[in-house]
Structure formats: C-alpha cells, structure tokens
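Moving on, here comes chain A:
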Amino acid sequence: MAKKEYSFYPGCSSQKKASADNYLRSTYSMCDALDIKLNEIDDWNCCGASIGYAGGGEVPRIALSARNVALSAQQNPDQDLVATCAACWLSTREAQERIEENDKVREGVNAALDEIGLKIEGEQPKARHMVEALIEDIGFDELASGVQKPLEGIKIAGYVGCQTNRPFGIAGESFENPKYLDHMIESMGAQAVDRYDKKVACCSGALMFSEPEKGHALVKDIIEAAYDGGADMIVTPCPLCQMNVESYQKEINKTFKTKFEMPVVYYSQLISVAYGKSAKESALDGQIIPVKQLEDVTNK
Partner candidate 1 sequence: MSNLNQAMIEKYRSSFLNEVEANVEEGHWVKMCMQCGVCSGSCPLGPHWEHPPQELFMMIRANEREAVLKSDSMWMCTSCYNCIARCPRGLPITHIMHGLATYAKRLNLVPKKQPTAEFGQMFWDSLSKNGRVNELKIGVGLYFKDGFAQGVKNAMAGRELGMAMMKTQRMNAMEYFGGHKCKDTSGIQKMLKKAQEFEDQQITRFDGKEG
Partner candidate 2 sequence: MSENKTGAYICQGCGLGERLDTSQLVTIATRDGKANVAKEHEFLCSAEGVKMIQDDIDNEGVNKVVIAACSRRAKTDAFRFDDVAMSRANLREGVIWVRPDTDEARETTQEMADDYVRMACAEVKHMKLPESSGEQSLNRHLMVVGGGISGLTSAIEAAKAGYKVDLVEKSGELGGQVGKLYKSVPRKNGLQGYVDSEIGELIEAVNANDNITIHLNTTVAGTEGAPGRFKAELATESGSTSSIEIGAIVQATGFRRYDINQLDNLGGGKSPDVVDQMGFEELAKAANGGTIKRPSDGKEVSNVVFVQCAGQRSNEPGHLNYCSGHCCTTSIKQAMYVRDAGGDATVLFDDLRTPGATGEDFYRAGQEKGVAFSKGKCTSVDTSGDLKVNFKDLILDEDATANADMVVLATGMVPASGPNPYLQLELDEAKNQEGQEEKVVKLEAELAKAPDSILNLSYRQGTDVPHLKNGFTDSHFICFPYETRRTGIYTAGPVRRPMDTSQAIEDATGATMKAIQACENAAQGRAAHPRSGDLSFPSFRKEGCTQCKRCTVECPFGAIDEDEKGYPQYNEARCRRCGTCMGACPVRVISFENYSVETVGQQLKNVDIPDEFDEKPRILVLACENDAYPALDMAGMNREEISPWARIIPVRCLGSVNTIWITDALNSGYDGVMLMGCQKGDNYQCHFVKGSEMAHYRMSKIDDTLKTLNLEKERVQTYEVSIADIQRIPKLINDMDKMIVDEIGMSPFKF
C-alpha cells in the first residue's frame, strides 16, 4: 500500500481528553495500519461549527476557516486538507465555496487574514472528510484486503447522520440512502443493517446542548431504529453524532422508559480493530457504553 499523506485538521473535539478523544486516537491507529501519514496543521483553530452564526457574522465565521485553509496551504502545500469532524469539514468547504463565489466575502476575509499575515490566493487545498479519503484514495476492496481480524458476526447500523452527508456528501452517494458506511462495515467483515431507517436522520447537532429534550427525542428514534434492525452497535463518521447518540442514553431511558444500551463507535475504531490493533490503540476504552464485541475481537 502506497504511503498517503494528508494535511490533518482534527478539530476541537478531537483533542486529547476532549469529547472525541477516542476518535482522535483511533484515527491515528487506523492511519498507522493503513500507512497514512497525517500532518496536523500547526495552530489550527475552531471552524465555528454550525452554531457559530449565533455569535459571529458571515465574514468572521468564514475567516476562521480561511485561516485554517491558509495555514494548511502554507505548512503542507500540495496536500489535501483532511478533517475527521463533519462540522470542520463542512465549514471549511462552505467557506471555500463562499470565498470563491462571493467577491465581497473574499475581500472581507482577506482583509481579516491580512491582520495575521495570511491570504487566500490561488488554488485552495481540497478539503476532504477522512471517509472520503478512505473511499476514494484507498477503496473498499483494498480496505477489505488488509483486514486481519474480520468483525464476523457483528451487526452494525451505519449511522451517517447529516453533515457528512449533506449538502456535499460523498460523491456518487444519495442523500437519503448513502451506502458507503454499509460498504465500509462489510469491508471489515461485519454485517450492515439493511435499510436502517434513521441512517441520515438528525441527532439534533449542537441543539442537544440548548434544547436537550428535543434532541433526546430525535436520538431515541435513531437508537430505536438500530435495535429494530437488529444492530449490535452503531457506527458513525461524526464526533457530534457519536457524542449525542452514545452519551445521553441513560437520560433517554429515564424520559422514554426505554432500556437502551447501544454502543456507538467510529468507523476508525472498526478499522483499527479489524486491522489487528489493540483495544487500547483502538480507543475502545473511550466508550461510555462498552463495546464488548469489538473488545472480544481484539482479544482473539
């Protein structure tokens, strides 16, 4: 497998001991197994996420992403800018689009960047989500070929969520029924839940913090549908989805009289485990709801 190299933008949640610490760790483990080198952008900043509009206007928000883009181009020229967080990826892409299409925005953003000696000019680095890089640069077949410990007998609901899927999504996939996560699950030797109804439903995103009751109701449906499909666990490509779906299950159980205990993992953990990495390397200890079946695989 040829070594691949990307400019890496982990994002606020994927920092050490931040909420997606397990994503960060498993991503590095996965990339190690796949012989991918991640060059973290030095001094990257928050993308503003989807909730940034409540505090900042259009130009300030876009300037945030523009700074990351400019740093990436400066530090890792000719490398694609790869993000693991859906919101980071989306904000960056949107910012790039807006800068390209709207002269006024570009003018404002460059004026702001000028304050710190940066500038957006020429061709911008291509912002990609990690799964995009895996699918397009490596491919399912090759991903499958490196599997050492197939995740046999495990049934997984591939929860794509919103922002990895819309409005950009993965090339060739539909918005309503994207299949790539299912393919990825199957590549690792596990079984994907067929017709997982809530595959692209919203987990309430950032509103989980401000409107928890509304958020819990949405998450309840997402977990319920996974149980309906016979899933042993849910896998997701988004840190906010992971957090929202995994961590509120106790509260949801209280409110809705359910008995959920559905593990929610990252695709990077699946790959890491299937490629023979240890439970620790795969950050399985970062799960609030233990994911015993994956642990069992690591113990094989």
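Rule of thumb we're sticking to: a contact is a pair of C-beta atoms (placed from the backbone, for glycine too) under 8 Å apart; a residue touches a chain by one contact, two chains touch by 3 or more; residues count from 1.
Selection rule: all candidates are chains of the complex that A comes from, given by their letters.
Note that the structure is a prediction, hence the values are computed from the model and not measured.
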Result, touching chain for chain A in the complex among 1 or 2: 1
Contact footprint of candidate 1 on chain A as seen in their complex: 12-13, 15, 17-22, 43-46, 48-60, 62-64, 67, 103-104, 107-109, 111-116, 162-163, 165-167, 175, 201-202, 204-207, 209-211, 214, 218, 247-248, 250-251, 285-288
